[in-house]
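Before any comments, here is the structure.
Then we have chain A:
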Amino acid sequence: MAKIKSIEDLRKVAKEHRDSIELLVRENDPDGFVIVKVAMATCSIAAGAKEIFDLISEHIEKRGINAIVTKTGCMSYCYAEPTVEVTLPGKEPIVFGDVDVFKADEIIEKYIKNGEILEGIIPLNYRTAESI
Partner candidate 1 sequence: MVNKTQIRIALRNCGLINPERIEEYISEKGYMALGKVLTEMSQEEAVNIIIDSGLRGRGGAGFPTGIKWDYARKSVSDQKYVVCNADEGDPGAFMDRSILEGDPHSVLEAMAICGYCIGADKGLVYIRAEYPLAIERLNIAITQAREFGLLGDDIMGSGFSFDIEIRYGAGAFVCGEETALIHSMEGERGEPSLKPPFPAESGYLGKPTNVNNVETLANIPVIYLKGADWFSGIGTEKSKGTKVFALAGKVNNVGLIEVPMGTTLREVIYEIGGGIREGKKFKAVQTGGPSGGCLTEKHLDTPIDYDNLIANGSMMGSGGMIVMDEDNCMVSIAKFYLDFTVEESCGKCAPCRIGNKRLNELLGRICEGKGTEADLDRLRNLGEVIKDTSLCGLGQSSPNPVLSTLDNFYDEYISHVRDKKCPSGVCKDLMEYFIIEENCVGCTACARACPVGAITGERKEPHLINPEICIMCGACMEKCKFDAVILK
Partner candidate 2 sequence: MDLIKLKIDGKVVEVPTGTTIYKAAKELGIDIPVLCYMDLKNLNIENKPGGCRICSVEVEGRRNLAPSCSTDVAEGMNVKTNSVRVINARRTVMELILSDHPKDCLTCAKSGNCDLQSMAQKLGIREIPGQEYAEMSTYRLDTSPSIIRDMDKCIMCRRCETMCNDFQTVGALHAVNRGFEAVVAPAFEMNLEYSSCTYCGQCVAVCPTGALTEVDHTNKVIAALNNPNKTVVVQTAPAVRAALGEEFGLEPGTRVTGKMVTALKNLGFDYVFDTDFAADLTIMEEGTELLDRLSKHLNGDKDVKLPILTSCCPSWVNFFEYHFPEMKDIPSTARSPQQMFGSIAKTYFAEKIGIDRKEMVVVSIMPCLAKKYECQRDEFKVDGNPDVDISISTRELAHLIKQANMDLVGMEDSDFDKPMGESTGAGVIFGVTGGVIEAATRTAYELHTGKSLESVDFKQLRGMEGIRSASVDFDGLEIKIGIAHGLGNARKLLEDIKAGKSEYHAIEIMACPGGCIGGGGQPYHHGDASILTARTKAIFDEDEGKVLRKSHENPDIIKLYEEFLDKPMSEKAHHLLHTHYFNKKKKTFEV
């Protein structure tokens, strides 16, 4: 990695990263990539997030789904750990709570594959700094 030597370099890195994601997600393409984020803070891991992350990663691959599975920090829904956020191409992100092995399977099979709405969705309950 070449060092960032100016604000321009910084903007370039940001753009390259966004472009690389967009290239995969392709909003209007039914074959665009799904983004799956698993909250993996200490407390999430204690609640079983690591197993869920491994499981989802494994099955996404096994079942041939175009998806990027990443870990992220605390989503702040302690009461519903482990939590998983799924963004289907062109759709708003949706957070599922209390994800166990069965729920994970259901998320992959029903929501990711078919866009079927499931129980256990945690409503977005905050505004972002950007939005105000």
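Keep in mind how these were chosen: all candidates are chains of the complex that A comes from, given by their letters.
Observations
The rule is simple: contacts are C-beta pairs under 8 Å (C-beta built on N, C-alpha and C of every residue); 3 or more make two chains touch, one makes a residue touch a chain; residues count from 1.
These figures come from a predicted structure and were not determined experimentally.
By the touch rule above, chain A in this complex touches candidate 1 out of 1 or 2.
Residues 1, 3-7, 9-10, 13-18, 21, 37, 39, 41-43, 45, 70-80, 83, 85, 123-130, 132 of chain A are the ones touching candidate 1 in the complex.
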